[in-house]
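Missing here is one protein chain; the remaining ones are kept as they sit in the complex.
Every chain is named by a letter (A, B and C) in the order it is written, and numbering of its residues begins at 1.
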Amino acid sequence: MLSPTYFLPKERFPDFLNALKSLGQVFAPVKVSKQSYSFKAVEKASEIAFEALRTILPPKKFFYPQSETLVKFEDGEIKECIEEPVFKVIFGVHPCDLAGLGIMDTIFEDSPGDTHYLRKRRTSMIIGLSCMPDKHCFCQSMGTDCPEKGYDVFLTDIEDGYFIEGKSSQGQKLLADAFADKVLERAREAHKDRYKRFWLDRSEAFETGFKVDNLRSTMDLEWENPVWEELGDRCLSCGNCTPVCPTCYCFDLVDVAALSSKQDGSGDAERRREWDSCQFVGFAKVAGDYNFRPGPVDRLKFWYRHKLHGFDDAYGFKTCVGCGRCTVSCPSGIDDIVKVVNILQVARQEKDEGQPK
Amino acid sequence: MIPGKTPYLSVKGTIRSIVPMAQDNYLFDFTERTGSLSGCRPGQFVELWVPGVGECPISVCSGRVSESIQLMVRRAGRVTSALFNMSEGDSVGLRGPYGQGFPMEAFKGRDLVMVAGGLGVAPIRSVWQYALDHREEFGRLVLIYGMRHTNDILFRQEFKFLLRRRDIDIFIAAEEVVGPALPPIAMQLGRVTDLLRQAEISSDSCVAVCGPPVMYKYVIDVLKERNVDEANIHLSLERHMKCGIGKCGHCFIGGKFNCKAGPVFALPEIKHVPEAIECDAASLQGGLE
Amino acid sequence: MAEIKKSTIVIPEVTRVEGHSAVTVDILDGKVENVKLDVFEGTRYFEKIVVGHKYDEMAHLTSRICAICSTGHVLASIFAIENLLGYKADEKTTLLRELMHLGMIIESHATHLCALVLPDFLGVEDLISFADKHKEEFALWTFLRTLGNDVQYMVGGRSFHPVNLHVFKLSSHPSGEALNVMAHRLKDAREKALYLAQVFLDLKLPAIPSFEPEYLALDYDSPTYGYFGTRVKSSKSWLRSIEEYRDYLGEYPVAYSHAKKSGNAAQPFMVGAIARLRFHSEKLGREARQLFLSSELAKGSCNTMLNNLAQSIELVEAVYRAQAICETLLQIEEDEKASPGEARNENETNIDRLLDKLPGAAVGAVECPRGTLYHYYDLDEKGVVRAADLITPSAQNTQRIESDIRNTVEARIAEVEDGARQALLQADLETLVRAYDPCNTCATHAVSIRVAKR
Partner (left out) sequence: MSAAAGSGTNHLPTIAVEGLTGCAGELLVILENLDKLLPFVRVVRFPFAQSKNEGGAVDITFVEGSVSQKHDLEKLKRIRANTRWLVAVGNCAVWGCVQKGALCKCKAAEMIEAVYGSAASSIAAEAMDAAPLDSHVAVDVKLSGCPINASQFLAVTASLLRDHLPYIVSKPVCLECKLRENPCVLIEDNLPCLGPVTAAGCGALCPSMGAACYGCFGPCEEPQIGAMTTILKEKGYEMEEVLGRLTAFGAVIPMGEKWQK
């Protein structure tokens, strides 16, 4: 049976927010500079930047924090660090980010499951929100433009209010309660019509994109395309493209030793994970200083390949969700995935056409 | 479901003995009481933790793992140096075993060629120990071991005994004589590839290879000359590794986590993966060919 | 023929001062012949380092002259450039800059007084015994310097070598919450600052026969005791613009030292806390003013050792003033919330127009913990530095330190040849040098007097 759908008039939004707040701390996009947004704790609806498309960091930061201690060595014993997560409500997550969370889930759920991530993830509620693409959005190309999983409730903006669907059971319960409290109305036919129209209009609104069906072979065939060298020359190896990516999961593990009077090394220590980036020189270096990806070109190509078909084999999906964050946060302007794919596809096509029949 | 324990938790391993093997290469023997490492298969590895310093992946180099586990470690940097400063009775953290190891079951009933370069002899040792323990289940055993300098030889004592055995053919070579004229075991001057050309290798052999990144391409070329089927060539790849469990992304190559899907791969799996077995020209200077 | 006796007092490295310096006193036939304060801190030629760099780089380049006074250098460079461009910062920026400066005053004075000077009077020589045997003083220092550091951290982003202060503006403003917390911490610190001042008020000082020097300090219109200004006042009752600093300072390098000396050889002058209090004591708040009035300073004593006390009075004033600024800033924030939309960044849009004033040259000055600091820059039409001149307070005091040493040794010349009393003289000399809080980026207790015969 289909779960019921609801309508939230915009003027009732503060009440809806209160309902969310009663569950736990609410985080939502907030404007932090002329053109940037960030998920931050909010108290009032007025703090929320509903217009935000992409935040600087994706919502992965809530479940996979920038730095966290996994294991510690204390009083000569190896101990697990279990932190009891506090319930969080993340409001305003767009379809691309929902897909991103889905990918993070797959990686961290894969055996052996990552307790640290999963505990936090299961102690949260994700409230999705519809959006209108700008010139950098290409989730449509990646097939992540419609919410499929990874959320509890989804809000579609239909002008004077929101059309609301519940996905998970905790999401449906939230809606049922809010309905009982008269914060929500049942969605009527008119709402459903506008909802459909919204999604149709939205699919027409994409300004940019590419065909994905040949990505894998294109990447392989154009592995020596001169465009890589051009991009490599401009690459700062600053790593900005990876922390901002909703699906980049790479981390470094570092030990933090406590000051200790025990000189035999049995003093306390922590083992901490911190976000890392494949764009840094030492990322793939092994003993003997052999580096599998010594130059910026090698690392950039690796990144593109990983995003565009890296997980095809391992998990059967691509790890780019088309949010455009890398494109807007590259100081050098070289992480324009759409542009690069188009160049590669054109080059490939030219070769195909040049081939004798 | 959410597992009860963090997968990053190690168990305590206590150093039972330390045997210096060659300069900067020591064989460490650890006792581990929980038995969590006892199912270890040849070619698998563990993450060794020196608290306050860090972790590093080290191949298990004993064919049998029960109460004790042996690791051959080369002093390469911070963690390994810290380990070298330890003495018998000191403890470290160990977690694992990780990775796929060599498909010993699939090797059974066939000739097995083992090719080791330098420190790559450590995981290969677990292979020959396993094979000798199950001698009757394998066909001919050929062991090829190459190194840069004559005094780099590891497991010298063990080789003395092995060389006397009739049921395994052993070829050892070094590129250069350094230190005492020639070690007291049969050793030639040359490269792994030279030995491969000497050895009698049937085209339906299975091959287990481990060595420095530069070695693979040349070994594969010779094996192909011998008409060995690509599908029977198994290579153990070294990659920068942090977590060992397919999360940290450091060892990711061409769609696979080396720590989980590897470190041992059959050649066809990685043949077309960029970076997997290529090597840059610069590091070849003075290299193996 | 009578034997001519030559002796030398050498303090090879003065400890517990910032930087490295040594003192040599040559005594010939019972007369002091030569006094040298030798700063062997390596040469860093900042006047050349900055040439070729853009005006907005001056703050972080010159801050590296000295960690303790880094805020002073940052502000002096900013003031010089703003003076040149005829720019006047808005109220909030000015207040935050003053707050930042007070943070430095609190931190620097606390460190000098508690960690560098007090050990002399407590009779401890190493940190461990200081920390162990004088827990209270040690804790007092920790408390006050942390406070000063945190004020600088809050405003400048770092407790020294701040990153947030720039020409025209601050790149970000401390949050209301941070200001509020700081205001409370400053309030709690009053008592400790007053206690420290009392300690110095009660100290018995060694006899140093000082004579009245010419005192110089910045003059300003602000009704509160401050550290910024564009005029200089002299105890010889003249008042001049800092733009004319060359005329009244006259700086010349000395061969034996890497720190340039300033002053007129005939008449050394003194800058620093004593000078500032002389001119502006009436602007002090009630508590600091009371302390001042009950001290020798109010009677016009020129004993250099009183510099420590003067600093402790400034420290009290700084704590009170900093708290007041935090409160004013909070008030401004309230007002802004009440009437939002007033364009605060109108200045920013005019930067290009301001730069039309280039090329040109100008001077900026601030009162650092140790005295007046001058920065002079000559910029080309793109805002690139063509020439610079940087005059630190320690350079200005060098001559006076030397003359103080000379006077002391002359007055106590009998002690030079007297083994038992010699050590005491040396210790007193070191204490004297330290009282100036010289910032040579340093002075050891191993003062030796060598007597040579010829």
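Assume a residue touches a chain if its C-beta (ideal position, glycine included) is under 8 Å from a C-beta of that chain, and two chains touch if they have at least 3 such contacts.
Predicted model, so just to flag it, every value in this text is computed and none were measured.
Trainee: Wait, the hidden chain, what does it touch out of the ones we have here?
Mentor: By the stated touch criterion, the chain not on view contacts A, B, C.
Trainee: Any idea which of C:His60, C:His112 or C:Lys192 touches the chain not displayed?
Mentor: C:His60
Trainee: Among the options B:Ser17, B:Thr34, B:Ser66 or B:Ser81, which residue touches the chain absent from this view?
Mentor: Residue touching the absent chain, from the options given: B:Ser81.
Trainee: Give the residue, chosen from A:Leu20, A:Val71, A:Val212 or A:Val244, that touches the chain omitted from the document.
Mentor: Of all options in A:Leu20, A:Val71, A:Val212 or A:Val244, contact with the hidden chain holds for A:Val244.
Trainee: Just the residue numbers, please: which parts of subunit C touch the chain that's not shown?
Mentor: Subunit C touches the missing chain through residues 13, 15-16, 18-20, 40-49, 51-54, 57, 60-61, 64-68, 70, 111, 115, 119, 125-128, 130-131, 142, 145-146, 149, 157-161, 163-164, 166, 171-172, 252-256, 258, 260, 382, 384, 441-442, 444-445.
Trainee: Residues on subunit A that touch the omitted chain in the whole complex?
Mentor: Given the touch definition above, subunit A has residues 32-36, 38, 56-57, 61, 66-67, 233-240, 243-244, 254-263, 265, 267, 274-277, 280-282, 296, 328-329, 331-332 touching the missing chain.
Trainee: List the residues of subunit B that touch the chain left out of this view.
Mentor: Listed in rising order, the touching residues are 50, 52-54, 77-78, 81-82, 85.
In this text, only the chains that are shown with their structure count from here on.
Trainee: Examine which chains touch each other and state the graph shape they make (line, ring, star, complete, other).
Mentor: Other.
Trainee: Measuring from the mean of all protein Cα atoms shown, which chain centre lies nearest?
Mentor: Chain nearest the centroid of all protein C-alpha atoms: A.
Trainee: So which chain is farthest from subunit C, going by the mean of the CA atoms in each chain?
Mentor: B
Trainee: How many angstrom between the C-alpha centroids of subunit C and subunit A?
Mentor: 52
Trainee: Cα centroid separation between subunit A and subunit B, in whole Å?
Mentor: About 38 Å separates the centre of subunit A from that of subunit B.
Trainee: Which part of subunit B faces subunit A closely enough to touch in the complex?
Mentor: Listed in rising order, the residues of subunit B that touch subunit A are 1-12, 49-55, 74, 76-77, 82, 85-86, 90, 93, 212-214, 238-240, 242-243, 245-250, 252-257, 261, 272, 274-275, 280, 283.
Trainee: State the interface residues of subunit A toward subunit B in the complex, per the touch definition above.
Mentor: 70-71, 73, 77-78, 80-82, 107-108, 110, 112-116, 118-119, 122, 220, 223, 248-255, 257-258, 264-269, 271, 273, 276, 278, 282-288, 290, 292-294, 298, 301-302, 305-306, 309-314
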